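A single protein chain has been omitted from the complex, and every remaining protein chain is retained in its original position.
Each chain carries a letter (A and B) given by its place in the written order, and its residues are counted from 1.
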Amino acid sequence: MKKDEMNEQIAQIDKAMRLGNEGLSDDQKAYFCDQRPERIDPYHGILERFANWARAESLWILGFGTGCGAIELRPLMTSRYDMYRYGIQPRPTPRQAGVFVIGGYASVKTMKRIVRSYEQMQGPKFVLGLGSCTINGGMYWDSYNTINRLDHYIPVDIYIAGCMPRPEALLAGFNRLKEMIKAGQCDGMNSYAENFDWYKKNQKQIIKHWNMPDYNW
Amino acid sequence: MMKDIAIKAGYTLISLFVITNYGLLLGGTMARVRAKVQGRIGQPVWQPYIDIIKNNVLRTGISHGVMFYLGPVFRLAGGLGTYLFIPAVYGSLVFANFAFSGDLLLVMYFIFFGQLGMALGAGQSGHPYSPIGVARGLAQMSAFEVPFALSVIAIAAQYQTLSVTEFVALQQGGILNWIVFTNPLATIAAMISFLGMSMGNPFSIVIAPQEIPIGPPTEMQSSFLGMLQTNRAIFNGAKLVLFMNLYFGGATSVLSMVVKTFLIYLYTVIVGASFPRFRADQSIRFFLGIPTLIGIAAVVVQMI
Partner (left out) sequence: MRTQLQQVSTRFSITLIDELAPERDDLLFVQVEKDQAVPFLTWLQELAGYTHLVFFTAVDFIEEGYFQLTYMVHDYSTHQDLAVLLKLDREDPVVESIHHLWPHAATYQQEMYEMYGIEFPGSPRLHDDFVLEGWDDLPPMRRDFDTRQYSEDTYFPRGGRKSRDTAEYMKEQLYPGEAETW
């Protein structure tokens, strides 16, 4: 009797912890997971330091130009700036990428795709906000269609101010990001998992036509 | 008996260790060569190591089912199988691997095997671009196997053997005994098909990052990708060693193996740096055209 009650309670809690996926039709719900992201503890001691060193020295950018700032990523690959020296290279799919560079302003329509891509990246994942628009909206601060603060929707590790920042500034930002990763300060993945409800609330406030799962694996 | 097996296993592990590291370093070096062609400095030579370490220490990984796990495993088995049946260094006990008479046919099969396994894994990932990449890869592979098979038939008829070790043995004793000089037609056909096998430009349509994001491994991440990268190093090394053994007189020491395979790889990189990418149909037409004719000519010359 008591065991049954406990099992029932566990089942109820489990159901409450599951995601609703209200934006999906019943057919689609079968295709997507309804689990929340979970906090995954880092390794300890020297192992984590070694892992962080490897993560910092091999930054794979997601090749998704989300705004006008993406134009600054192209010169980085050319012979003049050559980001490959620092172990930075572009990667065409979110599954394999580790760094998401938000290139300048993000309209609501793009924000939806940014959220999806960000959630599909494998942790630890880092976000680099490029340009003033990601900080406070920049010159589009009073626009009806562009977000003002990126850090309300996904965790941001580092911002590069400017409109547009030069590729040199971008490289400096990447190097600063490397230092931060090596020091173990970049844990956006876990902070996203811990503050998942807050991030989702903000995202749903601006993305009104929510026709995707609540958490995209 | 047990002692022999243990020694052989030890030798095999040493041989695998060497070829893995050699393949990784070769990949890093060639990335630098490509960078120099483009006027860049390029990534560090040890960058492939860091990438593999990073991919293996990622905290999360998404699986799509059993086949998704087995895809990279098959690919790795294909790479290992290719390498383990080729004698890497002629006359060396450590690098003799499991060569036996007739191993050439098995090796040719293994080159195909990995891609087929990958097709299953990529299929289960459910990503629409993966099957496109796999279809392109298999089509192109079937195309470049034609000149390669013809070339192998020609040299097998010439030397009356199907054992890689015997090929190397018959080519010893001077540079003019190499098949590249005794049977240039077969070598040309095989070296053109090697360009397709190494999947660099102009035959990089399989992974074409700009149109089908990276092709078959689109959904592969973290340790799956790490495994694929490790395999790429081994597989590259194995292919290079195979072509060195078949056409360029093999190697009698590790040093000569390094020099010869480096030059063969450099050839593909130079071709890749000079030519833009073929489309899938162009690439297949190319392989079934002149390289196949050269291969047929090589066979016909042997028949006469």
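Keep this in mind: contacts are C-beta pairs under 8 Å (C-beta built on N, C-alpha and C of every residue); 3 or more make two chains touch, one makes a residue touch a chain.
Quick caveat: nothing in here was measured; it's all calculated off a predicted structure.
Asks: For the chain that is not shown, enumerate the shown chains it touches in the whole assembly.
Replies: A
Asks: Of A:Arg91, A:Lys112 or A:Lys178, which residue touches the hidden chain?
Replies: Among A:Arg91, A:Lys112 or A:Lys178, only A:Lys112 touches the chain that is not shown.
Asks: For the chain that's not shown, point to the residue among A:Ile147, A:Met164 or A:Ile181 touching it.
Replies: From the options A:Ile147, A:Met164 or A:Ile181, the contact with the absent chain belongs to A:Ile147.
Asks: Under the stated touch rule, tell me which residues of subunit A contact the chain that is not displayed.
Replies: Contact residues on subunit A toward the absent chain are 107-109, 112, 135-137, 141-149, 152, 202, 205-210.
Everything below uses one rule, namely that only the chains that are shown with their structure count from here on.
Asks: Averaged over CA atoms, how far is the centre of subunit A from the centre of subunit B? Could you give it in whole Å?
Replies: About 36 Å separates the centre of subunit A from that of subunit B.
Asks: Name, in rising order, each residue of subunit A that touches subunit B in their complex.
Replies: 40, 42-43, 51, 54-55, 57-58, 63, 78-79, 82, 84-85, 87, 89-93, 95-96, 98, 122-124, 189, 217
Asks: Quick one: which bits of subunit B touch subunit A in the complex? Just the residue numbers, please.
Replies: Those in contact with subunit A are residues 31, 35, 38-44, 47, 50-51, 53-54, 57-62, 209-210, 213-214, 217-222, 225.
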